[in-house]
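Next up is a structure, given as structure tokens.
Heads up, one of the protein chains got dropped from this complex, but the rest are sitting where they should.
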Amino acid sequence: MSILERISNLDRRIIFLTVAIAVIVPLFLPLRLPIEVTPPVQQLYDVIDSMPARSVVLISIDYDPSGAPELQPATLSIMRHCFAKDLRVLVLGLWAPGVPLGVSALEEVAVGEFGKEYGVDFVNFGYKPGGAVTLVNLGRDVHDVCRQDHNGTPVDSLSMMDDVRAANDIGLVISMSMGIPGSDQWIWYYHARYRGNLATAQTAIGAPKYYQYLQSGQLVGLIGGMKGAAEYERLVGRRGLATVGMDSQSISHLLIIGFVLLGNIIYWLEKRKK
Amino acid sequence: MLMTSGPWVWIAGLLTLAIYSFLYKDNPFYKVAEYIFVGLSAGYWAVFLWWNYAYPNLFVPLGEGNYWNIIPIVLGFMMFTQLSKRTSWLVRFPLTFVLGVSLGLQVIAAVEGDMVPQLQGTFSPFAKGALFNTYNFWTSIGLIVLLVGVLSTLTYFFFSREHKGVLGVTSKIGVYFLMVAFGASFGYTIMARISLLFGRLHFLLSDWMHILR
Amino acid sequence: MQKSGSIIALAAFLVLSAHIPAAGQTPDDTVLIADTLKTAAPEILPPTIVSLEDTPNDAGTSIDVTWEVSPTESLLPAAVLQYLVLRATSPDGEFERVGTVPVGTNSYSDDGTEPGDPYWYRIDAVGTDVEVSSAVSGPAHSRMQWFDRGRVGVLLFTVLTCVLVVVFIQVAKRRPGKVFLRRLPVFDAIDEAIGRATEMGKKVLYIMGGLDVDDPQTVASMSILARVADRTASYGARMDIPCIWPMAMSMARETVKESYLRVGKPDEYNEDEIYYLTTDQFGYVAGVDGIMMRDRPAANFYLGAFYAESLIFAETGYATGAIQIAGTAEVDQLPFFVVACDYTLIGEELYAAGASLSGDPVQVGSIRGQDIAKAVFFVYIAAGVILKLVGIDWLERLLMIG
Partner (left out) sequence: MRLQVPLAIILIMGLFTIVTSFIPARPIADLNQTFRNWYIGIITFFIFLGTINLVRVNGEKIKTKASDWQYSIILITALAVMLIAGFYKGRASTDEESVFMYLYFNVQFPLEATMYSLLAFFVTSASFRAFRARNKEALCLLLAAVVIMLGRVPVGTAIWKGFPEVTEWIMSYPNAAAKRGIRLGIDLGLISMALRMILGIERSYMQ
């Protein structure tokens, strides 16, 4: 077998190995490539930044652990921003397996970093089943949908909720979403009825679809994939897992482009030989 | 936290490695992981759907005195007649009910969610005098490209004419649009794929092996 | 990210279950209460209710309230903070708060009225320490509508496509063989793939996607399966059809059996070649990958609804050296099939392939109907652009979903 043929029929396992290396190595040897902030992310940052202190931000955890690599860093950064601006945070979620992710994010940021008080500065209502129907009801009567928090504490004994009763008491809704139910439902069933500010964070697969809503003004911000999360990390000035991940992304994207080029060079050489 | 405590993290770590071993070649570890996976997930979905869909939609209302709900419950159980050859024709009753509702919804959704807004969206930006005035140069070009793209892609899907002459040219342009779109989507989603791998490897290296941080 | 097919079906249902409002709505300017306002409470002039109307196209449970904002708003921008919408069931009865809107807003849809009952409304402008009420207005009634006028466009297009399909089915039935259908290159690909499998003495693997028989893609896949089975039956190749849904399995068995009957080899039909694997998405993927690695089928067909498994199948299949023919109407997955398979049916081609393979007048006729509908779309878009460019937009308004 000639060298050309050998490269052309490269054992897939070698390709697989290089991918693993491309993802792992930057974890140990970060490149710290600069991350440019794109307008959709900047827009969301500006909205949160300009909110008056003590306003309420609702973060909807609409993903499960498989969306966590892309969405959890964004959740953490947004929470950091909110608590730094002394905003109050209300967490709930339309995906049952997402509840522990919301709990751990609040533990890390609200309790661990900012020393915020549960029930006063932030609350967590956990999983809300029912998708669209629930959101329609939520906008009208928050207390009706959120009767108990995720630990079973009744809403009336959470002082933060005293003046959070309907859609217009919530300054901003951010749906951290990886599918259905998620930001589609927030747009169609919540925002369409109650307006107010709505933003979304998406996985890289979901993101392209939401540009149109951004243009039409239905969304005030969009965080797309791990890149968007990294941008937000840069804005709040704290390197997180997304920023770390972007180095792996850069290298593996280059690697794939390299393989595409290699494939074409071989193809071209083989053709010339014939 | 639920995910990274004690022996559980070891189970998760070993199972992750077992699946990756398939990339090298098929082996008994992979097979064990595969069969655990199939069994566990079948159980998970049965439990999940029961508590979140069947129970609240069918049985709770029945308990509250809504006796009409006997109909869907009977229809639901009729699904099981499929298990025997002699009774399997009875499946047609729940099946056609489900099909009727679902096809009806799909038809309306296709027209309302896709067809009308997508058609509309193609020409509505072309307001009088807006091109190159209201929009910037690249947006204007983009809108024209969008129009040409939609129309030519549509002609690619003509089945009852040979693709010759004008139709041949337009459908050929359509093919180029298709290729650009496929290439673009392919490139765009790589980030999500790598993110998943990043998530798994990060779990292995930090949560399980504690090599990182 | 895609979950297992069934969950997608369920979830999609949840989305479909109410109608989608039009795109392009801009959010109200949500003006948040300025905490800088510490000056003494100024005098606020009351707002005035302009109209109370039944919200159109609903079940009669909502009234639209519009008012003129307090004149103070423009004089002293920070004086008014928000408006309260209040409702009572008699003009001098007790008014209860039904909504709160930020300053600058002049309308509110009050959901929660009973059809036919009379209601009276009042708008209060709220300042830092003052609250000023408008005059009471009423009575207003909400009524339910029997036709949703906001959906004329949807109705029009639904009727149009349905009529076209039905009419051309009738035409094709009456004059069978008269409607021309272009020969898709996939036909040759199918023949070649099955021929090769026969020569090599290897199996033909057929995967009909991740959804059950309630998805049109699965039904479309079944009509292609019928033709593939015709070929394998007449060539004498063996098939391997692992199924993800029990119902789809029974259907595939029936389909393949009929093919064997059609080519006159009923005794060669083997039911065990079509079997149930599992309903879990990745469990199924793991199983099918195992089959590919062990048996190395020479021709792989992936036709139907596919999700994340598309590329896993296509790459494993490639590694085993199979000819691969794919087709799906899942737009997100098409790129992977196009890149990794030898031939891919794109979107509507999946629906059309079965029709043109069988030549069945009903199917052929409906394809013709679909083509005419596409021609109508083409003209509609072109007309829309031209009308818009010269400044006429009734076409757009006519079909606006609202």
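The first chain written gets the first letter, and so on, giving A, B and C; residue counts start at 1 in each chain.
Please note the rule applied: a residue touches a chain if its C-beta (ideal position, glycine included) is under 8 Å from a C-beta of that chain, and two chains touch if they have at least 3 such contacts.
Not measured: the values here are computed from a predicted model.
Trainee: Relative to the complete complex, which of the depicted chains are touched by the chain excluded from display?
Mentor: Visible chains that the missing one touches: A, B, C.
Trainee: Which listed residue (C:69, C:101 or C:169) would be found touching the missing chain in the intact complex?
Mentor: C:169
Trainee: Take the complete complex as the reference. Which residues in chain A touch the chain that isn't displayed?
Mentor: 10, 12, 15-16, 18-20, 23, 33-36, 38, 64-66, 96-97, 99-100, 103, 126, 150, 204, 208, 211, 225, 227, 230, 246, 249-257, 259-260, 262-264, 267-268
Trainee: Tell me where the left-out chain touches chain B, residue by residue.
Mentor: 2-3, 8-9, 11-13, 15-16, 19-20, 22-23, 31-51, 53-55, 57-58, 61, 68-69, 71-73, 75-77, 79-80, 82-83, 88-89, 91-108, 110-111, 114-115, 118-119, 121-122, 138, 142-143, 145-154, 156-157, 174-191, 193-194, 196-197, 199-200, 203
Trainee: Touching the hidden chain in the full complex, which residues of chain C are there? Just list them.
Mentor: Counting over the whole complex, chain C touches the hidden chain at residues 1, 6, 9-10, 13, 17, 19, 57-61, 115, 144-148, 151, 154-155, 158, 161-162, 165-166, 169, 212-214, 216, 219-220, 222-223, 226, 245-247, 250-251, 253-255, 275-279, 282, 285-286, 308, 311-312, 314-315, 318, 329, 331, 334, 336, 338-340, 346-348, 350-352, 362, 366-367, 369-370, 373-374, 377.
By definition in this document, only the chains that are shown with their structure count from here on.
Trainee: Which label fits the chain touch graph of this model best, line, ring, star, complete or other?
Mentor: Its topology is that of a complete graph.
Trainee: Quick check: more C-beta contact pairs at A-C or at B-C?
Mentor: Greater number of contacting C-beta pairs: B-C.
Trainee: Whole-Å distance, chain A centre to chain B centre, using C-alpha means?
Mentor: 19
Trainee: Measuring centre to centre with CA averages, how many angstrom lie between chain A and chain C?
Mentor: 25
Trainee: When you check chain C against every other chain, which residues touch at least two of them?
Mentor: Within chain C, the residues that touch at least two other chains are 1, 12, 15, 17, 20, 23, 332.
Trainee: Do you know which chain B residues sit against two or more other chains?
Mentor: Residues 121, 185, 189, 192.
Trainee: Would you mind writing out the residues of chain B in touch with chain C in their complex?
Mentor: Touching chain C from chain B are residues 22, 26, 31, 34, 37-38, 41-42, 45, 49, 53, 82, 88, 91, 95, 98-99, 102-103, 105-109, 111-113, 115-117, 119-124, 126-129, 147, 150-151, 154-155, 157-163, 178, 181-183, 185-186, 189, 192.
Trainee: What part of chain A is in contact with chain C in the complex they form?
Mentor: Residue list for chain A touching chain C: 12, 51-53, 55, 66-67, 131-132, 140, 166, 168-169, 171, 178-181, 184-185, 188-189, 191-193, 195-198, 203, 205, 212-213, 216-218, 220.
Trainee: In the complex formed with chain A, which residues of chain C make contact?
Mentor: Within the complex, chain C contacts chain A at residues 1-3, 8, 11-12, 14-15, 17-18, 20-21, 23-28, 30, 32-35, 82, 99-102, 109, 111-112, 319, 332.
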